[in-house]
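A protein chain is absent from this complex, but the other protein chains hold their places.
Chain IDs A, B and C follow the sequence of writing; residue 1 opens each chain.
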Amino acid sequence: MDKTSVQKKEWEPKIIAFLCNWCSYAGADLAGVSRFQYPPNIRVVRVPCSGRMSPNILLDALKAGADGVLVSGCHPGDCHYISGNLFARRRFAIFKSLIEFLGIEPGRLNFSWISAAEGEQFAKVVKEVTERVRALGPARRLVKEI
Amino acid sequence: MTTLLPNPYIPYPARIDDIVVETEDGNLKTFRLVLEDEGDRARWSHVPGQFAMLSLAGVGEIPIGIASSPTEEGFLLFTVFRAGVVTTALHQMDIGERVGVRGPLGNGFPVDNDLKGKNIVIIAGGFAFTTLRATLLYMLANRGDYGKITVIYGARTPGLLLYRDELKAWAERDDLDTYITIDREAPGWDGLVGFVPTVAGQVAPSPENAAALICGPPIMIKFTMPPLEKIGWTDDQVYLSLENRMKCGQGVCGHCNVGPVYVCKDGPVFTRAQLQGLPTEF
Amino acid sequence: MSTTNSTITEDIRAKAKQLLSSGEVAAFLGFTTGTLPMTMRPFVARRPEDAERLVWNSFCVMNLANYLPDLLKSVEPPRGPKDPPPEGPLPKVGVLATGCWSRNIVVQIQENQVQRDRLVILGIGSRGMVDRKKVLAQVDGREVWTSEEGEHSLVIEGPGFKKEIQRWDVVRDNCQTCIHPNPVIYDYQVGQPVSPREVKDRFRQVNEIEAMSSEERWSWFQEEISSCIRCYACRNACPLCYCPTCFVDDSRPQWVGKSIDLADTSIFHILRAYHCAGRCTDCGACESACPMGIHMRLFTKKLEKDVLELYGTEAGMDPDVPLPLTTYKEDDPQNFLITEAVGQTSEAGEGVKP
Partner (left out) sequence: MKVLRLDKADLERWFVNWAKTREVYGPLRQSSSDSKSISVNKSYTDWAILKDGKFPELGTGLPKSPIKKFFFPQPETLFTCSKRKGDPDAFVFKEPENRDNARKVLVGVRPCDARSVELNNLPFEKDPYFQANRAKTAIVGFTCRDRCQTCFCKEVGGSPVGTEGMDIAVTQLDDFYMAEVITEKGEELVQEGGGASEASGEEISRLKESKAQVESLFSSMSDPAQALEAMKAKDLFALYNAPFWSQLADSCINCGICTFLCPTCYCFDIQDEVVKGTIRRIRYYDSCMFPLFTLQASGHNPRGQKVQRVRNRFMHKFKYFPDRFGPFSCVGCGRCIRECPVNIDIREVLKDLLAVE
C-alpha cells in the first residue's frame, strides 16, 4: 500500500498533445504569452491540421508509453483547410468510441477544439486532461514492454 | 545459452572509420569500417563477391556486397545506396559511430579457382560495381594469375560513377583495358558515351579462355547478353550476382530462395548457365 | 429431394454456363464443393464446362467480393505497368452476390476498386450461412466426417455419433442478426428473394459488451485476441482490405510490431477494425476465416452501430450515399470532445453542439 502511494507521488502523467498549426498551437502560444498557468505534463507536437491525425499515430503514442493523448484543432468552420477538422471529427468520434469499447479507459484519449484566441481555454483543457489522466494512473493497456 | 554452437547471428561491432560520398546526388556513400575486436579482425577473411550483413542495432540488418578486396587489410568497405529503412539510417551516421558486421556470407567469385588463368571481362552498370571493384583489386594484386583484364563500366552521368579517383588510376595502367561510359553526352565529359550493352558490343571481348563478370540492373544484363552471345560467349562463361531480399544469411529463413537454391548461401554469384536451370524468381 | 439450395445451384450453373459460352463474361466467380464436409472452396469458372462444378449451399462463408479487384485485373489483356489501358470495353466477370456481398461490391464501386459495368451480378437472397465452429462446438470439437444439408436441418456424422441439428441454431451470428439478406444491386436474380427476418436487436452482442466495465471490456478484448497468431486471415478474407501496402507492412514508420506481443496484436486488431468503419457490411468472413476462433466481428459490429447512431448510414446500401468517413455534416455530434465537459469560452460559439 505504502509502496504504491509513494510511486503515485513520484509519477507524473505524460501527455502528448497534437495541436493543429493554425488554431490550437497558436492558442497554446497565447496561453503562454498571457501567463495562464497550466500543468507542465504535456509534450506538444505541432501538426498541420487535426485532419492529419491518423489513429495509427494516437495508438503509437499510447504504445510508446504516453499516459494520455490530447488532439486539438480549430473550431468547426474555422479550419484553415476548410474541412479538415470536420472529417477529423467523424474519425475521432468513431475511434474514441471503438477503443473505449475495447477497454481503453475513457480519458486516455481526448479531443478538443481550441482557437488561436482561446489561450485561457487551452490552459483549462490541459488542466482538465491532466487531472483526468492523473486520476486514471499510469497507462498500462497498450503499452509495449519487452 | 546452453549450447556450444557458434552463433551465426551475432554481428561483430565495428566503427565507421571514414565516409566517402561517391555520387553527386549523395545517394551512394562508401563506408570504411574497422572491426573493433582484434580477434574479429584476425578471423575475418573474405573472397571478392561475398557480402556481409550490416547491422544497425535498433534499426535492422541489410545485406551489402563487400567493396574492399581481401588484399586491402585492416578495414572493410561498403558502398551503400540509400533505399530502405536501414540504408537511410546508415546514411545519417557519422564517422566514429558503431555498427555491426555479420559475415562474410555467400560464395563470391571463384577468383582462386575457375577464374585463374583466364582473360577476365568485368561489365558493370551503375552502383553494382562494388563487389567487382573488390574483384578487380584482388586480380590486380595477383596480376600474374589472370590473362587480359577488360573493364566496361557505365553510369547515367559522370557524377554517378563510383570510385572516380580509382577509375582514373586504372585508365592509366597498361595491364588493364578500361572503358568507362555514360548514357548521354554531358558537359565536361570527354570519355565514351553510350549504354553499357552497346559499348560491350563495340569492345567485343573475345570469349577465348575468358570469363565475364556482370553486375548491374536487370535491364542492362538483359541487353548485354545478345552482343556477347553473337561473338561466341556461352552461358557458363558468364558470372552474375543476384540480390534477393535476405534475412538470415544462413540459407534457412526462406526469403532469398530462387527455386531450390538460397541466394545467400549458394550464391549470390551464379553462372548464367546455373540460372537457366532455376525459376526466374530474382 | 429438391431444396432451395439445390434449385439455386441449378440456376447458377445454367446462368454461368450461358454467360461463359456467350462470351459475355471471361470468368465466373462462385463456389465449388471442398474436400471436407461443411467447407466450400471459392472457385473461378473460366470455361463453360467449369460451370458444372459450381455449387450453392449453407457453407459459402467467404465473401466473393474479396476476389473481385484481382480477378478483374487477371482477365484484362496483359500489359506493362506504364502501358495505357487497351481501347474498348474490358472483359467482364460474373459473380454471385448475397445481401452483404452486394453491399461490399457497392463499397468497392464507391472506392473505385471495381467497375459496375464490368460485373455481371447474380443476386441471391441469403438464408444465412452456417458457422462450422458452432457445429463443432455442438459435438465437443469432435471431427465431423459427413454433413448432409436438408431444407431446415443438418445431419452430421462423426466418430460414434450421428446428429440432426436445426440449421438456424448453427447459422453464423452475423447472419442471425442480418436485416439485409437480399442483394442491393444485381443483374439477375437467382432463386427467390428472402423475406426480411424480424431481428429483435441486431446489436445485442455489442450491447452486452458495452454494459461491462472498462476493466471487463479490456480483459474480454485481451482474452479474445490472446490466441491470435497474426496470420492476417481476417484481413485477407475481407473485401475492404485492398491497400497495396497494409499498415501492418509499413516499415517507415512501423506501426505494429510483427510478432505476437499482446500490445502489438491489440493495435493490429484495433486498426484493422477501425479501417472498416462505415464500410463493413458484417459479412462475417473475417470471423469465419479465423483459425483461432477470435470474435473480431464484434469489433466492427460496434463501429457499424456507432456509424448508424451517429450518422444514420449503413455501408453499401446505396452507391449515391457517400461513405460516412469520406464526408461530414456541419452539425455532426461532437459530445466526445473534452471541451464539451469544460465548457466553451465566449467567442467559440460557432461550433454547433449536438
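As a working rule, contacts are C-beta pairs under 8 Å (C-beta built on N, C-alpha and C of every residue); 3 or more make two chains touch, one makes a residue touch a chain.
All values reported here derive from a predicted model rather than from experimental measurement.
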| item | value |
| --- | --- |
| Interface partners of the hidden chain - shown chains only, full complex considered | A, B, C |
| Listed residues C:116, C:142 or C:162, member touching the removed chain | C:142 |
| Residue in contact with the excluded chain [from A:80, A:127 or A:144] | A:144 |
| Interface residues of chain B (partner: the chain not displayed) | 1-3, 5-11, 13, 55-62, 83-84, 87, 98-100, 218, 243-245, 247-248, 250-255, 257-260, 277-282 |
| On chain A, residues whose C-beta touches the chain left out of the figure | 65, 144-146 |
| Chain not shown, touching residues in chain C | 34-36, 39-44, 61-62, 66-67, 70-71, 131, 133-134, 136-137, 140-143, 145, 159, 173, 204-205, 208, 223, 227, 229-233, 235-237, 249, 257-261, 287-295, 298 |
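The criterion applied here is as follows: only the chains that are shown with their structure count from here on.
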| item | value |
| --- | --- |
| Pairwise touch network: line, ring, star, complete, or other | line |
| Comparison of A-C and B-C (more C-beta pairs in contact) | A-C |
| Chain A and chain B: spacing of chain centres that average the CA atoms, whole Å | 50 |
| Distance between the centres, which are taken as Cα means, of chain C and chain B, whole angstrom | 49 |
| Centre-of-Cα separation between chain C and chain A, whole angstrom | 34 |
| Touching two or more other chains - residues of chain B | none |
| Residues of chain A that touch chain C when the two form their complex | 55-56, 59-60, 63, 70, 75-78, 83, 86-87, 89-106, 110-115, 117-118, 120-121, 124-125, 128-129, 132, 141-146 |
| Partner chain C, residues of chain B touching it in the complex | 84-85 |
| Residue ranges of chain C touching chain B (in the complex, touch as defined) | 251-252 |
